[in-house]
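A single protein chain has been omitted from the complex, and every remaining protein chain is retained in its original position.
Letters A, B, C and D mark the chains as written, and numbering starts fresh at 1 in each.
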Amino acid sequence: MMDQFFFAAEVFINGLMTGVMYSLVALGFVLIYKASGVFNYAQGVMALFAALTLVGIMDGQVPFSHLINAMFGTHLSNFSWTVGPLVAIILTAGVMVLLAILIEKLVLQHLVGQEPIILFMATIGLAYFLEGLGDVMWGADIKTLDVGLPQGISDTIEQATANWFGYGFFIDRLDIWATFIAALLVAALVAFSQYTKQGRAMRAVADDHQAALSVGISLQFIWIMVWSIAGFVALVAGIMWGTKSGVQFSLSLIALKALPVLMLGGFTSIPGAIVGGLIIGVGEKMFEFWVGPLVGGATENWFAYVLALIFLVFRPQGLFGERIIERV
Amino acid sequence: MFYREAGDFKTSYRDDSQTFPIRLDRWGYYAILAVAVLVVPFVINDYWASAILLPFLIYSVAAIGLNVLTGYAGQVSLGTGGFMAVGAYAVYKLMTAFPEVNVVIHILLAGGITALVGIAFGLPSLRIKGFYLAVATLAAQFFLVWLFNKVPWFYNYSASGQITAPERTVLGWAVTGPAASPAAKYLICLAFVVFAAWMARNLTRGMIGRKWMAIRDMDIAAEIIGVNPLTAKLSAFGVSSFFVGIAGALLFAVYLGAAEVTEAFGINKSFLVLFMVIIGGLGSIFGSFAGAAFMVLLPVFLKNLLVGGFGWPTDLAAHIELMIVGALIIFFLIVEPHGLARLWRLVKEKLRLWPFPH
Amino acid sequence: MQATDGYVTADGRQIGGVVLDLRDITLRFGGVEAIKQISFDIREGEIRAIIGPNGAGKSSMLNVISGFYVPQEGEVWFRGEKRGPMKPYEVARLGIARTFQNIALFDGMSVLDNIMTGRLNKMKSGFLSQALWWGSAEREEIANRAQVERIIDFLEIQNIRKTPVGRLPYGLKKRVELARALAAEPSILLLDEPMAGMNVEEKEDMSRFILDVNDEFGTTIALIEHDMGVVMDLSDRVVVMDYGRKIGDGTPDEVRNNQEVIDAYLGVAHD
Amino acid sequence: MLDANPAPENLLEVNNIEVIYNHVILVLKGVSLTVPKGSITALLGGNGAGKTTTLKAISNLLASERGEVTKGSIVYRGEAVSELNPAALVKKGVIQVMEGRHCFEHLTVEENLLTGAYTRSDSAAVKQDLEMVYDYFPRLRERRKSQAGYTSGGEQQMVAMGRALMSRPETILLDEPSMGLAPQLVEQIFDIVKAVNEGEGVTFLLAEQNTNVALRFAHYGYILENGRVVMDGEAKDLRENPDVKEFYLGMSDEGRKSFRDVRSYRRRKRWLA
Partner (left out) sequence: DLIVPNLSYRTGPYGANGTQYADGFNDYFTLLNERDGGIGGEMIKVPECETAYNTEKGVECYEATKEGALIFNPLSTGITYQLIPKVAVDKKVLYTPGYGRTSAKDGSVFEWVFNAPANYWDGASIAIKYLLDENGGDLNGKKIALVYHNSAYGKEPIRTLQELSKKHGFTLSEVPVEAPGQEQKSQWLQIRRDKPDYVLMWGWGVMNQVAIQEAANIRFPMENFIGIWWAGSELDVMPAGDGANGYKALTFNGVGTDYPLYDELQSYVIEPGKASQGGEHVGSAVYSRGMYAAVVIAEAIRKAQEIAGTSAITPEQLRDGFEQLDMTAEHLAELGLPDFGPAFALSCSNHGGNGMARVQQWDAAAKQWNLITEFMEPDAEVLDPLIAEDSAAYAAEAGIERRSCD
């Protein structure tokens, strides 16, 4: 009986932790949506691209080696060096900034003032492009990513809980780290968007491109800034998920797990991304766990969406999203 | 002045509201249709049917369907794959349960069933808008796929959960099953495409279409001037799902012949059809065709060019193909955000003025 | 003030009984009280103006009439019956049409289609008939198109009928909006600042249209406008609002000389 | 403005510009105007004359509407500015108040005003200016915490105007400031324009339908019809011009006409033809 209870608690906690992992991806979406009203479909691919780049740098891979080999008949694969995690992360962040600049210059700049769905479509084009680019640059193999984050069940927690409750809780150390990192990111991002001039400008841009231009806000600057931050967030998400399951194409699909989170929390709310993640994480785990076996399992994907949908019916802008202004 | 409308006067409101008000356009379309019906069936081969024409036609139907919902009624949907699955499974159940009934009726009924499902999943649209709705329709996508995967009744308890289309004939010609000739498959799809385009065109030029567009452009104002959002949105979901269901039925029964729901009707289908609609042009029937052509032909063309033409290794070609498709999507959006259909209209406007710049 | 069954205006038009009666309307948005205990009526065939400073609650009042806002307190009586809670589209079916302060045209549609939407309650052909473009659908479309063309002629916008409204300049958009409202053949027409952003010449045109509608079809008109010249010249009776309260109600002359109105709104006396 | 000795203090010169939307719609067909430093210049004309387009061409906001300047040049303080981006232009001191308010709906009234000061970094002075704006528009002080999307039309107009003032510009391009404002407020806004113009030397170029008020406050006026300048002159001369009087001021020889009487036959203006 007691065991059942502890077990439920364990599922609950693991749900929370999974939710945090989802939130890490959702955060990137929120940032870009807040700053430009763009629903960035490419966020998942950006996480993949960042992780690929990070591994590539760490392992000293020659970028585009396949292409070069195919064209010149060479046999390049690796440089003779490897790079430490910290330096590699900084370098990768640099690459993401570069990417943000390119995206602004080549895409967004030309689409100022277009409807959201058009911009959405452009990010889909971007997703295709980045996916191809990531593969061409770094190859399509599965890569193991190890930046020194601890992984596996935490023995300390297991022993402590075993001593206290007579039931050892299994909690992944990677998840604990993810929670810390997510909390930090959220705090920093909330402070930035609510209390700084650039944050205010960013929200202004989301509301009305033309008006933002007319008061002298440089869309170019705001967008590069926001996409850089979102690129960095993607890198963080890529590190966490890549550590967990290897860096490979499927990493880009975690975006689909982030969408219900976003929806539930509200597209425009940074704290919403976290709270939404927690609710979705716990909700889908509990459902899969107790109802799943009755209906054949594998319910998580749709259940997350249905859960979000139920919330939306009551709050169409998500839990913390900005009220949708309806006036005539 | 290559393209002229001057001298093409209308003397009645009926003439003025016809589908192709400009004579030159009308002839052009008749010519295309004539070629499609009278020439193509005689020259078509397996490759052209399977790799190009069938997917193009079937996705055109799906794109018309989604365009009704997203382009005309303004409700972004990412549930297309799921609704196509409804069409596919409905037609499968009908075909196996009533083998004596003509498959054309099955396909239409499958569309009807999908319409009902679409209406049910359209209900949240009364509260939820924009991208929130888009994401909410994903609930339909994932739920439906899960359902067809989990409930064995849908796939007639086959061991692997695959469904396979039995052979059915129309006017004595096999149109489904392995023995169907490319020409027969092509013609049946063509018939449905023409039917879908014609019906969608009728709906969108009349009052129903105006209600949809009113809801799309400004839903509150529409309601105040008398549009009932409930019926307008749900009818859009219904009509859209009807076409999408037909497309799903054709995709499974005529084109693929066998399907497994997670693979054939996954989320990627939803995105693919949405791309077609946006690239082609929201709120344009012609755009649905243009978008379907773009998304079906471009990858095939690029693949043939890069692998066949330049002899690149397939993996490099595939990756670079992705990059090119992505870049082209962005390029076209920049050139004309409202899609290929608008681009085409712009070209016509230019042609009309030519050689003068404006 | 007037006889219950109407009155005769200065220029000799017969005004009928009360068609729309608003009683003690109070409307709140969170803490903001946009309308406080306002009552007034609109009579058959009259041109009724609503004026007041910005943010007084005029547009909100029209929204209450259209059913878009539901007042917390008060009742709306329509043709002698208390109107229950109604959705905006149901209100439209009663024959109440309107235009909007911030133009609410359907940007993606042509002028013609925009105006045709105004006739949606006049077109009854079924779904199937429309899908197949058969029988009633086509006949009805043509008949209604003819009606719309009359309105287009009337408002002198023939040359832009096929233009997408998104491209039109502001003033023409206002005119198209009026056309859309007229297409519904309403018995009551609510106009929210129909002449904002127009120069005198265009205002003259607009005035002419409004008067003609009122004259030809006997349409009752409620009008919000900031141009005092227009208001004073056109309207039969004027309601004045300020901070959600009603501070005056009467003929233009009465209002013009009401001290409270002068202080709150008019500023210097207007000619 | 065909003075023999062109005034050296011309702040803004627009030379014969053409604007095309969507590559095909020619809207401005050669518009030229000059705005002397410290002046209030009015741009008048009917619906669709091209006033808004002219202002947007100056502030480089056409790109986002898929319009472009295809001919002519725009010179600000002797420097061609048509290649600058709008933000850079604001830094140079030119700010536009757009037609139709364009508030940031989700930001509060106060945040809207503060974004106006985006290009400034003197926070103390910004605070002061905020108070100044609130003094100009007391109504805004009352609604400072509400989201701009939920304020009334007139309130939004005040927000837009206040936001522009917050950037401490050298030149303000005002597009239909009086639209939708109560009469007293129209006067008040023009009084503010005048005060800012005289007190702080800010130059104004304003597009206005309310010719009456505009010509009372402006120094110089241009009348635009159908994408061309059809008449220009000192404001007081324009006010006396019989055509302007009839078509823009609604005056006939006998004084103001009643709007009720315009139903009879009216003479159409034929300046262009």
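The rule is short, and it goes like this: a residue touches a chain if its C-beta (ideal position, glycine included) is under 8 Å from a C-beta of that chain, and two chains touch if they have at least 3 such contacts.
Worth saying up front: this structure is predicted, and the values here are computed from it rather than measured.
Participant: For the chain that's been dropped from view, list the shown partners it touches.
Facilitator: Computed over the complete complex, the missing chain touches A, B.
Participant: Any idea which of A:T144, A:Q159 or A:T196 touches the chain not displayed?
Facilitator: Only one listed residue reaches the unshown chain, and that is A:T144.
Participant: Looking at B:G28, B:P178 or B:G309, which residue reaches the missing chain?
Facilitator: B:P178
Participant: Could you tell me which of A:K34, A:R200, A:K257 or A:R327 touches the chain that is not displayed?
Facilitator: Of these options, the touching residue for the absent chain is A:K257.
Participant: So which of A:T82, A:Q159, A:Q194 or A:S245 would be touching the chain we can't see?
Facilitator: Of these options, the touching residue for the absent chain is A:S245.
Participant: What subunit B residues would touch the chain not displayed?
Facilitator: Interface with the chain not displayed, on the subunit B side: 46-47, 50-51, 55, 96, 146, 149, 158-162, 164, 166-167, 177-179, 255-260, 262-264, 268, 299-300, 303-304, 307, 313-315, 317-319, 322.
Participant: Where does subunit A touch the missing chain, residue by residue?
Facilitator: 7, 10-11, 14-15, 17-18, 21, 66, 69, 73, 75, 77, 135, 140-142, 144, 152-153, 170, 172, 241, 244-246, 248-251, 253-254, 257, 284-285, 288-289, 292-293, 296-298, 300-301
One rule holds in what follows: only the chains that are shown with their structure count from here on.
Participant: So which chain is the furthest away from subunit C, centre to centre on CA atoms?
Facilitator: Greatest centre separation from subunit C goes to chain A.
Participant: Using the touch rule from the top, work out which pair, A-D or B-D, shares more C-beta pairs.
Facilitator: When the contacts at A-D and B-D are counted, A-D has more.
Participant: What is the distance in Å between the mean C-alpha positions of subunit B and subunit D?
Facilitator: Going by mean C-alpha positions, subunit B sits 47 Å from subunit D.
Participant: With chain centres taken as the means of their Cα atoms, state the distance from subunit A to subunit B in Å.
Facilitator: Roughly 32 Å, centre to centre.
Participant: What are the residues of subunit A that contact at least two other chains?
Facilitator: 327-328
Participant: Please set out, as single numbers or ranges, the residues of subunit D touching at least two other chains.
Facilitator: In subunit D, the residues touching two or more other chains are 25, 150.
Participant: Please classify the inter-chain touch graph. Allowed labels: line, ring, star, complete, other.
Facilitator: Complete.
Participant: Which residues of subunit C touch subunit D in their complex?
Facilitator: 11, 29, 32, 52-56, 59, 101-102, 167-172, 193, 196-204, 207-208, 211-212, 226-230, 233-234, 265-267, 270-271
Participant: If we count contacts the way the header does, which residues on subunit B are in touch with subunit D in the complex?
Facilitator: 346, 349-350, 353, 358
Participant: Okay, in this complex, where on subunit A does subunit B touch?
Facilitator: 39, 66-67, 70, 106-107, 110-111, 114-118, 120-122, 124-133, 135-136, 140, 256, 259-260, 262-263, 267, 295-296, 298-299, 301-302, 305-306, 308-309, 312-313, 316-318, 324, 326-328
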